[in-house]
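Below is one structure, written out as structure tokens; the observations come after it.
The complex is shown incomplete by one protein chain, all other protein chains being positioned as in the whole.
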Amino acid sequence: MITWEFIIGHLNYWFFIVLMMTGLYIVIAKGNLVKKVVGLNIFQTSVFMFYISIGKVIGGTAPIFPMDMKINNDVVYSNPLPHVLILTAIVVGIATTSLALALIVRIREEYGTIEEDEIFIIEQELDFSNTRSNTDKPIGHF
Amino acid sequence: MLSGVFSLLSALLLITLDAVDVAFTEAAVGAGISIVLMLSTLTLTSRREKKSKNSNLIPLVIVTLTGLVLIYGTLDMPNFGAADTPSQIHVAREYIKRTPEDIHIPNIVTAILGSYRGYDTLGETAVIFTAGIGVLLILGRLSLRPRRRTKKIEKVL
Partner (left out) sequence: MKHHLILRVITKLLVGPIMLFAFYVQFHGDYSPGGGFQAGVIMAVGIIIYGIVFDMEHAKKVLPAWFVHKMLAFGVLLYTFTGVISFFRGKNFLDYSALSPHSAIHGQHYGILIIELGVGITVSGVMIAIYYAFGSRTSEINDAEW
């Protein structure tokens, strides 16, 4: 049923799932916003590796033909399609990460903290003071 | 520092998986840009994390359960490196076969990136462009809106 070959063949997926869950754990458990972004990055890298490992063929080589384009049909090439997707995804990933970090910098400037629970408390206080100032207004103001 | 080591190791792993283009990108991005970004964010915010009062048990249980479900999902997947999987026999063979005839450049990855999947790459470039504009609007001098909330927050504190 579960043979040695099956375990070896699936071990890569399991490693990447462990890495992915490490990232997810950091995102859920840590209150620090920078750490959450680091967790997302780890999650992202595990997805990249998962994609690339799907495209690998044992005995295959990198998908680049010889320079003179004399193609030997016996050579096996790995699947180039995941490479294309992930190559662009890495650069997009760093651009979006920098957007997240920019938001964090602004949050720090406005709130003076980057801890999730403290921001939450400040937000609640703000809402409370807003509702109080609204009820002070005379009725029929709208 | 650790993130640099992490991305170097992932680049080496990607090379062993035959993805040289991706490894190149990962090495350039990880060693060059992401460390600078992370460090500059840390200097602009705070360098110490405050201890969280929440217990770590619930996240741990959630993560373990999700991991087990995902591992259950992989049981149907084909073995690593098998040549007859759906992902290998469907469009990939076609791309490898037709690149020499249609485009005639050695690097298949560039051929797919630029020509066969030009729409995708256009979209990705637009996403990068949008992210750059977003950072400029949030941090740079492109933002025109005055900062209204700061006063309020100071009053609350």
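So that you can tell them apart, the chains are marked A and B in the order they are listed, and the count of residues begins at 1 in each.
FYI, a contact is a pair of C-beta atoms (placed from the backbone, for glycine too) under 8 Å apart; a residue touches a chain by one contact, two chains touch by 3 or more.
All values derive from a computational prediction rather than experimental measurement.
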Per the touch definition above, residue among B:L13, B:V63 or B:V135 touching the missing chain: B:V135
Chain A, residues in touch with the chain not shown (by the definition above): 62, 64, 67, 87-88, 90-91, 94-95, 98, 101-102, 105
Where the unshown chain meets chain B, residue by residue: 20-21, 23-25, 28-29, 32-33, 36-37, 40-41, 43-44, 47, 102-107, 109-111, 113-115, 118-119, 121-122, 125-126, 128-129, 131-133, 135-136, 138-140
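Heads up, the rule we're going with is that only the chains that are shown with their structure count from here on.
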For chain A paired with chain B, centre-to-centre distance based on mean C-alpha positions, whole Å: 6
Residues of chain B touching chain A in the complex: 3, 6-7, 10, 13-14, 17-22, 25-26, 29, 33-34, 37-38, 41-42, 44-46, 49-50, 52-54, 56, 59-60, 62-64, 66-67, 70-71, 74-75, 77-83, 85, 87-88, 91-92, 95-96, 99-100, 104, 106-109, 112-113, 117, 120-121, 124, 127-128, 131-132, 134-135, 138-139, 147, 149-150, 152-153, 155-157
Residue ranges of chain A touching chain B (in the complex, touch as defined): 5-6, 8-14, 17-18, 20-21, 24-25, 28-32, 34-35, 38, 41-42, 45, 48-49, 52-58, 60-67, 69, 71, 76-92, 94-99, 101-106, 108, 110-115, 117-118, 122, 125-126, 129
